[in-house]
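Below is one structure, written out as structure tokens, with a few remarks after it.
Every protein chain except one is present and positioned as in the full complex.
Chain IDs A, B and C follow the sequence of writing; residue 1 opens each chain.
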Amino acid sequence: MKKIINDVDAIVDEMIEGIVKSHPTILKRLPNTTVITRVDAPVQGKVGLVSGGGSGHEPAHAGYVGKGMLDAAVIGEVFTSPTPDQILEAIKAANGGAGVLLIIKNYTGDVLNFEMAKELAELEGIEVAEVIVNDDVAVEDSTFTTGRRGIAGTVFVHKIAGALAENGVSLTEIKETCDNVIANIRSMGVALSSCTVPAAKKPSFQLEESEIEIGIGIHGEPGIERVAIQQADDIVTTLISKIQEDLDFTNSEIAVMINGLGATPEMELYIVSKKVHEWAKSHNIHIIQSWVGEYMTSLEMAGFSITFFKLNNEWKDLLKQDVATLKFHV
Amino acid sequence: MKKIINDVDAIVDEMIEGIVKSHPTILKRLPNTTVITRVDAPVQGKVGLVSGGGSGHEPAHAGYVGKGMLDAAVIGEVFTSPTPDQILEAIKAANGGAGVLLIIKNYTGDVLNFEMAKELAELEGIEVAEVIVNDDVAVEDSTFTTGRRGIAGTVFVHKIAGALAENGVSLTEIKETCDNVIANIRSMGVALSSCTVPAAKKPSFQLEESEIEIGIGIHGEPGIERVAIQQADDIVTTLISKIQEDLDFTNSEIAVMINGLGATPEMELYIVSKKVHEWAKSHNIHIIQSWVGEYMTSLEMAGFSITFFKLNNEWKDLLKQDVATLKFHV
Amino acid sequence: MIILTVEQAVEWMKVTQQKVSANKDLLTELDQAIGDGDHGINLDRGFREVVAKIDDVTYDSVADVLKSVAMTLMAKVGGASGPLYGTAFLKMATTMQGKEVDEVVFKEAVNKAVEGIKQRGKAAFGEKTLVDVWEQVANFLKEEPVEDWGALPEVCQATMEDTREMMATKGRASYLKERSKGHVDPGSMSSYYIFEALAEVRKSEG
Partner (left out) sequence: MIILTVEQAVEWMKVTQQKVSANKDLLTELDQAIGDGDHGINLDRGFREVVAKIDDVTYDSVADVLKSVAMTLMAKVGGASGPLYGTAFLKMATTMQGKEVDEVVFKEAVNKAVEGIKQRGKAAFGEKTLVDVWEQVANFLKEEPVEDWGALPEVCQATMEDTREMMATKGRASYLKERSKGHVDPGSMSSYYIFEALAEVRKSEG
């Protein structure tokens, strides 16, 4: 494991320092926390938006903080949900008097810590709502299980919520729209190689030279099955077919995200994107806008995920609305 | 070698198709070429800007095509300069009657092919000028050698030239400013791992589990020396010291680029950026703006490069001027 | 009869920390097999902070010790296990509040802890989580007189071993479905260390 780090225990702290030193006109750090906010947070009268999770998924989530998107990102240890005290600080810093929405990815750890923070914030008189993103169709959605995971589709939820908040929409309405948005987003990923949590010193899992893992989670959680490496077009077809099986996108206008997991060259992401566009066309699915790049990574994992987001006219406009973050652009 | 590809001979073609299918409002492909241009190229009366090189460096160069930056990118085979006929097509497509500037990176192949294309274009009556970027201080600059290579600093040249062209500045003046800009840019990189040219099937070079290559080129050309992996701060100090030795940045205002080579997590790039900012501060170098991310990659190589660009007031404004490309944002 | 003094409670946490730190890599490896490979790292960080904290303070009651433990775990562990262990120790502390810790109080405290974890995690016995060990401990304490509590580690170990062949239905391991079988649950393993530490502390000082 070769990593460009200093002290393994200081990685998150040094990364946060690096981010705010690099972009002081957009972002600031709340002193003595692992929270990054807009420089101008809290924005009075605007609903505050807080997201976050373990680190190792950069540019998520600090890359999505800024006008038109998030007010604060809470950053946990690598692949580990942040703690309620930190999330509470983020909520307080994001609260401009109109309440705060927590955008949570559906992992037990994230849900537990964010919900505890929500309770603490409510005790302090802040109105807090939450939405839980669960776009990963690799995992079965059942009331007997933890349910589908939240992966790259979360970025679209940030964008829609951010645009609504900027437009002065109320907390209740934003939450309602986001729940509806989440119901229209589906994703699935594939890994070609593993990744190494710095403190763990060895790779999270092993893949043979010719194996890939279909349905990987963004922390290297296993997916649906291991198969032999295939042609790009076949891998893409497997992923989208599963997405389409879960939610029918036929005759819809959609936004697409082809998200690199860390080590996959952009060249390959565009080969994927070509097939996605061809497949969509032949299935009468209309791609309105595409994002291709690294949006929600898993350290240095090779692989990618595909996200489909079924749009209505309102959401189409919100997606295109101006935004001033480091890593999401329209 | 696991790659997300279909036919190894069709990689570049499929990538180009993927790019233009994904971003049809910004980019288009010249039919039967490996050239990508702005959708509205040629812009009448504006100096046309053409850059390019081998592929495998994405988002360079198609990611920098758009209003305020390049008019056309010519895309070669992986790590192989494009050919004069393709470059000629790009020149023709970029020419809005005010002449065309070629922004070339200093590699024998790139220089030969672009200069041949320049001659061909001149035969067709198009006024063409060229600038050659040579920011890589890992290579000695000597009249007896090929001279320093062009690496990530090239992106800043695109930006300044793009802003000038958008402002209606003439070809001669843009060339002159760019030559001056190039004289004020220095970069150096380090590799933690190799990369595999898809058609070559095996890695371009080998690094031991604990080795890094200081001064790597963006095609995996060797650098200055192989050393044992060190703390991030020490690697950074090595690179910037060499940069500073080559050109004194003390008391200057500068722009910085921390460029990931492909597989290095953004987390690590920001740990690097933290040190760069601290070092600059302690050396009385004023960082005005920072770019941290993947700008000029080497397929799935792990590592990064640091670029310093010494600014004057004019260039500061040009850097910040609006731009509408996929991957460069201000 | 007091079965846990303030000094013992402090010692309990120190021994737990030693066991967790000594087995950090093992816990992480278990979590790599069926989770995301951070459980040992998380708990090592958490219990080091716990010890650093309680070393600095003088406590009046076991409840105060455990409340401090709960707050520290909650603030320093993160992930799923942070809030769950935080809840467990907080519930114990609340139950012990204003009381000396005798057999009855301790049993009740563990019962409340189990309730708390199950409510937070929405997990039941047999879902291959740390709930399995905690609920088994509660059952054992209910049935056995305090003189026999020395057998606690064996009971925990057996339960932890039982998780190996289970299919996980909660937590990150549940994504693996059938493939989660064949691996011990990391949270059950760390819970075993906690109760093993408790037994050792009570034995050495009792």
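Here, a residue touches a chain if its C-beta (ideal position, glycine included) is under 8 Å from a C-beta of that chain, and two chains touch if they have at least 3 such contacts.
Just so it is clear, the model here is predicted, and its values are computed rather than measured.
Counting contacts over the entire complex, the absent chain touches B. Of the candidate positions B:Ala73, B:Ala121, B:Val139 or B:Ile182, contact with the unshown chain belongs to B:Val139. Among the residues B:Phe79, B:Tyr270 or B:Phe328, only B:Phe79 touches the chain that is left out of the figure.
Within subunit B, the residues in touch with the undisplayed chain are 54, 76-86, 107-109, 112-113, 116, 138-139, 144-146, 149, 197, 199-200, 202, 204-205, 217, 219-223.
Quick note on the criterion: only the chains that are shown with their structure count from here on.
The interface carrying the most C-beta pairs in contact is the one between chains A-B. Relative to the centroid of every protein C-alpha atom shown, the closest chain centre, again from C-alpha atoms, is found for A. Inter-chain centre distance (subunit B to subunit C, centres taken as mean C-alpha positions): 54 Å. Between the Cα centres of subunit A and subunit B there is a gap of 29 Å. Multi-chain contact residues of subunit C, defined as those touching 2 or more other chains: none present. With touch defined as above, subunit B holds no residue shared between interfaces to two or more other chains.
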